[in-house]
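A single protein chain has been omitted; all remaining protein chains appear in their positions.
The letters A, B, C and D name the chains in turn, as written, and every chain counts its residues from 1.
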Amino acid sequence: MLLSVRDLEAGYGGAHVLRGVSLDVAPGEIVLLLGANGAGKTTTLRAISGVVAARAGSITFDGRLFSGPPEARAARGLGHVPEGRGILAGLTVAENLDLGTVLRKDGAAAVAADRANLLELFPMLKPRLKESAAALSGGQQQMLALARALLARPRLVMLDEPSFGLAPSVVDELLGLVQRLRTEGTTFLMVEQHAAALAIADRAYVLAGGRTVLEAPAAELAGDDRLVRAYLGAH
Amino acid sequence: MTDSTPAATPESVLTLRELAVSFGGNHVLRSVDLEVPTGFTGLVGPNGAGKTTVFNVVSGYVRAAGGDVRLGGETLIGVAPDAIARRGVGRTFQTPKLVAGISVVENVMLGLDGRAGPLAHLRAIAGSRRDSRPARERSLDLLERFGIVEYANEEASALPLATQKIVEVARALIASPRLVLLDEPAAGLGAEDVEAMVAPLVELAADNDLAVVIIEHDLALVSRLCPRLAVLHQGGVIALGTPAEVLAQPEVVDAYLGAGFAAVGP
Amino acid sequence: MLRDIKALTVVKALAVTAVVMVLLTLPSLVNPYRLFLVSLVAVYMVAGLGLTIIMGWTGQVVLAQAAFFGMGAYLTAYWHEWMPWPLAAALACLAAAAAGAVIGFPAVRLHGFYLAIATLAFSELVRRGFVELDSITGGIAGTDVEPVQFGGLDVAASQWYLALSVAAFALLVAWRIRVTSLGRCLLAVRDAEVATASVSISAARYKLVAFALSAAMGALAGAVYGQLQAYLTPEIFGVGLLIQFLVVAFVGGVTFLLGPLLGAIFVVVARELLQDLGAGQRLAYAIALILVVRFLPSGLAGLPALWRRFRTRRSAAAPSAPAAGEQPALASSGGDA
Amino acid sequence: MSEQVVNGLESGSWYALMALALVLVMRATNVPNFAMAEMGLFGAFMLWTLMDAGIPYFIAIPIALLCGALLAVVLERVLIRPLLSESEFAGVLMTIGIFVGLNALTQLFWGSQPREVDSPFTASWDVFGTRVTANQLVSLGLAIAVTYALARYFRSPGGVRMRAVAEDRVTPRLVGVSVSWVFRTAWAVAGVIATLAMVLQGQSTLLTDQNAGSMVLKGFVAATVGGFTSVWGALAAGLGLGVIENLAGYWISTSARPAVALLVVLLVLLLRPQGLFGTVRTREV
Partner (left out) sequence: DDKPAVQAGGDGSCSGVSQGVTDTALKVGTSLPLSGGAATAGKGFEAGLKAAVAEVNSNGGINGRKVDLVVLDDGFEAARSVANIRRLGEEEKVFAVLGPAGTANLPGSFSYLERKGMPMFAPVLPPDPDKGEVWLLGTGHKDQVRVIIDWLAKEKKVKTVALLTQDNDLGKAFAEAVDEQAPKHDVKLVANEKLEPNSTDVDSAILKLKAKNPDAVISGTDNAQTALLLKEARDLKWSTLIVGNSSSGGPGSPSTVGPAGPAAEGFISSAILEFPTSDAPEVQKYREAMKAGGGAEADNSFALQNYASAQVFFEIVKRLGDDVCWAKFRAEGEKLSDFKTGLIPPVTFGALPGGHSGTKGARIAQYTGKEWKALTEFVEPQD
């Protein structure tokens, strides 16, 4: 397993949100995390990346204990596109992208190539590179957040509702990209309510009340009308 | 349909005429013409088409470079945003903007507080409940209708995102506006949450002759909700009509839906 | 209000009665110096409440409270020559509120640190004004303040009842503001300024209201302070006093209604207790301040919440040791650009 | 009058340096550091102590700068960083606490006797009837050099990281930006710059425990007028402030001097809310 979470508990101040989350992600998989509004999906991702402290349970990455500050976890190959995008409004679009290259050690040429590829994928960003990232529209910011995270070339990418605010055509392209990157060896853990996501995922976990209550192959879930209606937007 | 210049008809609540907006040299809206009658109107278009910008101009947050915005018969150009709200325009934001330090019900009450004049504030400070009691009751009522009354006394910042969005919709509705602008209200919501928000919205709109403009990338929802759909692209409305008509137009598919649309679309 | 009291448990009611009794009979319980200190607590609390309104609730970093405090002190002392003290104080508050609105008018366009520096500059300029206006203020040399004496009471007791009633009044007003529509509007300006216009709230107008309210509170405190101090010089109303007020407001917890009370107690009591340290007391005071901020970043009023969290965490952590390492949470809400 | 201008440029250089230190800390960690000058003063007093012990100026200077940096780094690590997830008010109050504490410590260690720093820059020249001293040239030169270096740095990847962290302390870490690195670097460099400012002031005048209070105020004024985001703006504002102060003393009255800095900042902000060289945030909704 690339990522393995056992009985994870976490919360905010007095609010105990996660009460026992367990999940596994194998290398090269696309795993979906589903659950009702407020079930704790976002909190799970935050606990994995270290933004929220785990109060109990264990997280292992690559077979080793996963702990330390978020930057240390990022350095071990974790990418996280957070809920709310996390665009830095004080920086330009290009500078936001540059942040994604902090961990890249494979030379300027490789980085430049990746950058060009991602800009090809999100052409809207290209003419805006020198502008303040705050000026971007909601969907454009989402693209920027995705591009920035992918530019770091993480081994495991956690996407918190990547389709948020994206036009249908862009969602298509995004999901296509996820599939393509997976064939190149990248692993994905996605919180996503877009029905189309189920089509490209291998497995899915369902979260309820801060616990994992169900794990099943994605295809199986896709057939379960009740579940689809509960957790996925029809889109 | 693309270049029809709509005349102001009596039932049009909001009328945009040749609306233009630019930021620096970037002409985001070139000439937008749109009439919004009571009931639901959908506004879709690719990312960065200027949908949110249209809302920002109508609600006074962004200044138009040209053209006109009329609510009822009166122009909104040059009117301050809070005054526009007082004239009956409610709106939500693409990312919810609730007040973190107060409870959910108080957030909804806020929709009424701004209307209270200095005297009402003074009365309340002096201990009168004349205004606050009905305001609280109406707000709780509204939360009840949206099915989130159990959150009424929680701090707004601790709510899950979807609930925050619903609270914001309630806040936009509480002051009985004539026109409500909803910016991607369903994004990030699961099917059940969407239902919880939409059903009361439809009822309220019908009961109060409300005009609702809704920006939404969830086309199933838009198709279901809106008898009229406008597609914004390259600074203008490129298509206007029923969802079925509009979404079938090749230029809309090209600009907005993408090739894969057929595979997963409705 | 009556209803609220009814809702309290008997125990709470008794405790409140006891506290009120003690406050009312205080002059016969403690010596005049301690009475002076408690009066000082009341004065600092009122000035701090002004900061709670403008900074804690409205979120505007305004560093002009020392100036408004000084205006209250000087103007009340000056007008008191011609009219009863309460009227003089009320007029001084009005004048300070007007001054607050005047500086607020251009300042509502400023944000964050720019506002802080602009208002700090304003405050220091007002203090220089105190130096220049020597017909009212006595200039650099200073001016005596005519003591108010209520029939039959000595000066210290009179001052105490003055301070007590002003503090009670200010607290009551601040509480009513906080729980009513005006308070919600102010908080909205702080937490969601961009959204305010969409609900008909004019952020600029409410900032002005907050400026004026906060200035008036500062002036009210200053009016009583003049009585306690008995002699006013412009040097009193400098940056040092401002820092004092910031400590009052923030050590207590700047968003809490009772925060300024706790902060004022901290300032006065710490000063008193540290007095024995002689030349080391400034250092000790700084260390006390640093420790409070370090371990109670949201102020003394955050203690109960901290205690609750400590208890829940202990019970949560009890069954299995936290393997992922208990490191501080970075965010209470996600990164939201 | 030309001498007033030259003197103004000298004190303006110190203000500018202090402003740069403040801007650096602000841009990297979003903390308005009221203790900045006090930290620099500690370094300056270390210089005095070292020289008092017989160590030559040019050996003592790097040690003193290092001391200033070290102090800043330690205080940041121990007292500021734990408050990062708290409201920004906590950070402000903490720097005020540090300001008072350091001031008291300085007074306890070094007393409040003014001290003389024997700088080697004692030369002075007559340039077209105006006296120009070596101290003045050194001050101005260093201010410009530091500004140039910082301007370069802010555009480099490291600078981008700093600005990112100042704005949001969570998201940048998700892509691997080390907050500790950013904080340590920013505070260390700011400590050096602040020490430089206080040393330059001390060696041109006298070193007293009272030097820091007005320095930090002037630094903030310059940084604010400069717009907080622009280092060249901070330099221009610092120099301008020094010159305007002196000219106001010359033309109006020296008793007006203290008010001038305040009036300038008030007027500038009322006319241009984002400072002279600042930029406005583009989009809010």
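The criterion applied here is as follows: a residue touches a chain if its C-beta (ideal position, glycine included) is under 8 Å from a C-beta of that chain, and two chains touch if they have at least 3 such contacts.
Every value quoted in this text rests on a predicted model; they were computed, and no experiment measured them.
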Study note, to complete from the structure: Not-displayed chain touches, in the whole complex, chains C, D
Practice item. Consider the whole complex, including the chain that is not shown, and state which of D:T95, D:N211, D:S230 or D:Q274 touches that chain. Key: D:N211
**Study point:** Selected from C:F150, C:F169, C:Y231 or C:F295 as touching the chain missing from the view
**Key:** C:Y231
**Study point:** Positions on subunit D where the hidden chain makes contact
**Key:** 3-4, 7-8, 11, 104, 107, 111-116, 124, 131, 133, 201, 205-206, 208-211, 213-214, 245-246, 249-250, 253-255, 257-258
Practice item. Determine and list the subunit C residues touching the chain excluded from the picture. Key: 31-34, 36-37, 40, 131, 139-142, 144, 147, 154-156, 229-233, 235-236, 240-241, 271, 275, 278-279, 281-282
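Heads up, the rule we're going with is that only the chains that are shown with their structure count from here on.
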Exercise for review: Give the chains in contact with both subunit A and subunit B, ordered by label.
Suggested key: C, D
**Study point:** Between the pairs C-D and A-D, the one where more C-beta pairs touch
**Key:** C-D
Study note, to complete from the structure: Cα centre of subunit B to Cα centre of subunit C, whole Å, reads 41
Review point. How big is the gap, in whole Å, between where the Cα atoms of subunit A centre and where those of subunit C centre?
Key: 46
Revision key, fill the gap. Residues of subunit A that touch at least two other chains are 12, 42, 50-51, 69-70, 82-84, 86, 88-89, 134-135
Practice item. Note the residues in subunit B that touch 2 or more other chains, in rising order. Key: 23, 52, 61, 93-95
Review point. In their complex, what parts of subunit A are in touch with subunit C?
Key: 7-9, 12-14, 16, 42, 46-47, 50-59, 65-70, 82-89, 133-134, 141
Check your understanding: Which bits of subunit D are touching subunit B when the two form their complex?
Key -> 282, 284-285
**Study point:** Of subunit C, residues touching subunit D in the complex
**Key:** 55, 106-107, 109-111, 113-114, 116-118, 120-122, 124-125, 128, 194, 239, 243, 246-247, 250-251, 254, 279-280, 282-283, 285-287, 289-290, 293-294, 297-298, 328-332, 334-335, 337
